[in-house]
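Only a single protein chain was left out; the remaining protein chains are all shown in position.
Chain naming follows the written order as A and B, and within any one chain the residues start at number 1.
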Amino acid sequence: MIKRDLVIVGGGPAGMAAAVSAYENGVKDILLIERDQYLGGILNQCIHTGFGINYFKEILTGPEYADRFIKKIKDIQDIEVSLKSLVVKLTNDKTVTFLKPGRLETVKAKAVIMATGCREKTREMIHIQGTRPAGIFSAGLAQKLINIEGLLPGKEVVIIGSGDIGLIMARRFALEGAKVKAIIEIQKETRGLLRNVVQCVEDFDIPFYFNHKISRIYGKDRVEKVSVMKVDDNFNEIPGSLFEIKCDTILISVGLISENELIEMAGVKIEENKTSVPGIFVCGNSFKIYDMVDSVTEDSILTGKLAAEYIMSCK
Amino acid sequence: MKLYDVIIIGAGVIGTSIARELSRYKLDIALLEKEEELAFGVSKSNSGIIHPGTQNPPCSLKGKLCAQGNFLIRKISKELGVDFKEVGELIVAFNEAEIKELLRLKKEAEILGVYGLKIVDRAWLKENEPNLNNAAVCGLYAPTAGIISPYRFVYDLAENAIRNGVEIHTETKVINIIRVDGYFEIVTSKELFKTKYLINAAGLFADEISKMVGIDDFKIKPRKGEEFILDKKKENLTNHLIFPLPSKISKGVLIIKTADGNPMIGPTAEDIEDKEDLSTSDSGFSKVLLSARRLIPSINDKDIIAYFAGLRPVAGDDFIIRHEGKAHGFINVAGIQSPGLTASPAIALLVADILKNNGLALKKKLIFHAHRKKTAHIFASPFSKTKKLIKKDASYGDIVCRCEMVSAKEIKDAIKRGAKTMDGVKFRTRAQSGRCHGSFCATRIMKIMAEETRMPLTGITKRGRGSEIVKRDRATM
Partner (left out) sequence: MTIKKLTCIECPEGCRLTVDIENSRIIKVAGNKCPKGEEYAISEIENPVRILTSSVLSQGLGLKMIPVRTDKPIPKSRIFEAMEEIKKVRVSRPLSTGDIVVKNFSGLGVNLIATRRVK
């Protein structure tokens, strides 16, 4: 079994900031585990601007923001990075098991920081009924398809929910030449940032339906249409308000949830950046959902420091 | 044109079971399927329950074949390397009147030879099924009930049948059947087939196929069932399959354990007209949730990660399995709804007997490959085994689907074994069936498929032509 002072799970903005911070606070034996083949996490697909205004006092795109940390990590020899590595188990004695091509590794750490980010809520979580054809994507998957893979998911799009990724993707589809036919938001105002409403929705004359919800998805092989209804402030249907929108693609952008399955499986409970087990920490979006990556960075720097203090106190 | 001994229409669990059973004999056999992949009809939305034989009258085909099938499936699953777990079932009674019903069910099942049945009391229930509603007064416990992955079972049956010489033709829709000199000529969307014996296992469309040979005395009515899948975290929600008392048209809303770990609640039972309507509804959702909570009050709708609807092919009260004298050589295997999966091995034996009784010589092959090498699944392997697998092939350690822990190697294998669509990969490997619904792994799976099959990315579909995932590739613009 390998031994490390600090194991960090997740090489996105949270994990990278925590690693740098822990190093700067005296930890010299760090393993950073990332499941993808690159560091940077979800920032790599967030190619739009809007990152870094608080932390770097500059307006950067996601990959540029990530790059600043990637460069730092590469310069620090004491941070070992294991890419294409998926952690499959965490135990409350701070043992981490991960798989990577060719290997199954178990690492015993003095401290563990979980920086596993978040995932998007699915259509199922908001109970949209109807059929299950091709053409239903989470906004993040659509973002990955277009920005990373160069693939356009569809040409006539309805976006469910007005989370920031959904708004950003409305613009992205419009720029690619697709028609964004509607954004449907059940609440009476946007869930995303106002600036995104302006530059992603209004700039492209995309119809924004507040107090509306999708009642059903239609289509056998591919999405064909959705039915939409107006709701009151308690989300109850307003009779007679039902109408249909033809589309071939539906994006779901109804919020994010922290990825905490490994922590849960270990029987560990999350408390203010720490957990019920001394030496197991959690930061970034896996701790709580932040609006901005700058806040994720701040939170993770703090967590890196806490982990360093913990490790020092063990000696 | 090649003359087949037997052609089977429909590659669901019934068609593939029959094909595999007949592949023991020196016969030329072809299996025709209209969809892009096998098990894409009725079988894909099966609950995966291997029933003990407690819920159908002893005199019915359903009852007899279910009890036999429960016995036979143990051997077959071993031969094919499919996991069969004997988890046992509980039919729960909530009052005195229901206890009488339980006793009647027990008696009927015992006539069928179902063993191990016992009536269990409140204390037993509390100890063995702690999450069960306290209002349950007693239950009928059937230890021989089990679970299996319905689609993996079909794929493994088909793979084994192919190894033993069966031809499988997908995307081959039967358009017409013509009698020529005592043979059947089958006009399909692809080519013309000719056979001595023809077996109709066309599921929802069995009535339409039967009509083509002039047998028009039954109708298949789709009965929709909506099912809701819970997060794997809730794997231990129950220790057994939990049933309420059955109604006239269905077994009611159940708490189902599945071979994949995720519990499932459902199904509804609603007679509909459209044989292609697989939509779920708000009313189905509330009904299932309400009924399921009557059994297990702690079920939370937040734990539901997926749902789907399936259609049962109903043709009256019982299965229709018979040789049609009016069209010699034509065998109807129709109306195979629940307990069809359980009964499938027994149905295959019955069909073989019917063929023999109607003049087909069943001569055993010198070599029949009964066994199939078990497919490796990382999600079902302990670390010690995973380590060995990775040593054998590094890409077992390359995890593509992280929610369900599916490796690149498993996905490549699934494609080599016949997966042609994203759903085909999902049903074989579980990749994309977890809580994120493929948001993280869909692109990687698409790329692996494109590499392995040399298909363009724009040609990759969810479940066959018309269900392409993306519309355009910047690289080929």
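Quick note on the criterion: contacts are C-beta pairs under 8 Å (C-beta built on N, C-alpha and C of every residue); 3 or more make two chains touch, one makes a residue touch a chain.
All values reported here derive from a predicted model rather than from experimental measurement.
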Touching the left-out chain: which of A:I2, A:L175 or A:M312? A:L175
Touching the absent chain when the full complex is considered, from A:L83, A:I126 or A:L193: A:L193
Which listed residue, A:D78, A:D203, A:E237 or A:E271, touches the chain dropped from view? A:D203
State which residues belonging to chain A touch the missing partner chain. 44, 47-50, 53, 59-64, 66-67, 70, 146-150, 175-177, 193-195, 197-199, 203, 291-292
Across the whole complex, list the residues on chain B that are touched by the chain not included here. 474-475, 477
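We take it that only the chains that are shown with their structure count from here on.
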Intercentroid distance (Cα basis), chain B paired with chain A, Å: 35
Under the definition above, what is the set of chain A residues touching chain B in their complex? 35, 84, 86, 88, 97, 99-104, 119-120, 122-125, 127, 129-134, 137-138, 140-141, 144-145, 148-155, 216, 218, 220-222, 248, 261, 264
Please output the residues of chain B touching chain A within their complex, sorted ascending. 233, 276, 278-282, 284-285, 301-302, 304-308, 378, 383, 386-387, 390, 394-395, 397-399, 402, 405, 407-408, 435-440, 442-443, 446-447, 457-458, 461-475
